[in-house]
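As you look at this complex, bear in mind that one protein chain is not there, while each of the others sits in place.
Right, subunit A next:
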Amino acid sequence: MENIETFYEVMRRQGITRRSFMKYCSLTAAALGLGPSFVPKIAHAMETKPRTPVIWVHGLECTCCSESFIRSAHPLAKDVVLSMISLDYDDTLMAAAGHQAEAALEETIEKYKGNYILAVEGNPPLNEDGMYCIVGGKPFVDQLHHAAKHAKAVISWGACASYGCVQAAKPNPTRATPVHKVITDKPIIKVPGCPPIAEVMTGVITYMLTFDKMPELDRQGRPQMFYSQRIHDKCYRRPHFDAGQFVEEWDDENAKKGYCLYKMGCKGPTTYNACSTVRWNEGVSFPIQSGHGCIGCSEDGFWDQGSFYDRVTDLTQFGVEANADKVGLGAAGVVGAGVAAHAAISALKSAQKKTQSKKEEA
């Protein structure tokens, strides 16, 4: 295989300063939950390792993942796309068109055989032999199989690729099917969310480059470093939940005071994602901060769980001690031992506030 530039060389060529390069490394270390001692490690990897070739394909989707990744991200995260990662084939951004674009895909597959990461945005619809999503005259599912064949690993960006998302909502007219049900012989990392947070997306890629391995995944295949806590666990409105202070109606006094949105249908208590810590649009805010409950978009099947404004009803763990213990164990079982300690703390907290919760239920 021919010599591939390092990330740092590509960045230099793009005119990115050493200073912002180092800043990127420390931000990434922080996002990944690593200590300052990892900053030089990340920098070293960026300077010495060949950049990771990425083939990014689009199936049945809405492009919100690309949007999140490149356009509303931290400027440095954006640089990851525009300069550091070479998106050797991405049909939304690339310069070539038509047959040239198809040729570019083939060339990239050939050139980096066995060495590239296949990033999939969207998913293949399988009804009617895949006729609901045609790329270059062929069903997308064919392109997906073809591009996955020589990939080192597959990243399923977003809820569509990971789980199906709203386009798989009943009756799932096109039989939109998540990637892992079609590609079964490759390691797959699911980065769910609609869309996923930009920093989560770049963090996953940087981790793979730095440590030359896949990040630790939970049982659902999501990177633990970003999906091991519920939004509820780190929500800035959590004290109001614990105190039994809830928004009862849109824009009421309680809404102005920033009370908990649980009664407005917030799915934060059952959703594993980093929204309440990493936040959105360069750390500005996240849905709960905008006064609207979480809809649970990083969870499998979030689109078919009844109304988005229905109150979460399977929250027996909150307020009943016996169940709180079970939940602690359950959560640890689902996302792995790494969060067991945290789960235990959650359980303890739930036990503490049972009075309020009971009152709330009444």
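The rule is simple: contacts are C-beta pairs under 8 Å (C-beta built on N, C-alpha and C of every residue); 3 or more make two chains touch, one makes a residue touch a chain; residues count from 1.
Methods note: contacts and distances are computed from a predicted model.
Per UniProt, the protein behind the absent chain is "Periplasmic [NiFeSe] hydrogenase large subunit"; the candidates were "Periplasmic [NiFeSe] hydrogenase large subunit", "Anti-sigma factor", "Sarcosine oxidase subunit gamma" or "Succinate dehydrogenase iron-sulfur subunit".
Across A:Thr28, A:Thr52 or A:Thr174, the residue that sits in touch with the chain not pictured is A:Thr174. Contact with the undisplayed chain is limited, among A:Glu9, A:Glu47, A:Asp242 or A:Glu282, to A:Glu282.
One chain of the complex is left out; on subunit A, the residues touching it are 14, 58, 60-68, 70-75, 78, 82-83, 87, 91-102, 125, 127-128, 131-137, 165-167, 169-174, 176, 194-195, 249-251, 255-256, 275, 280-282, 284-292, 295, 297, 303, 306-310.
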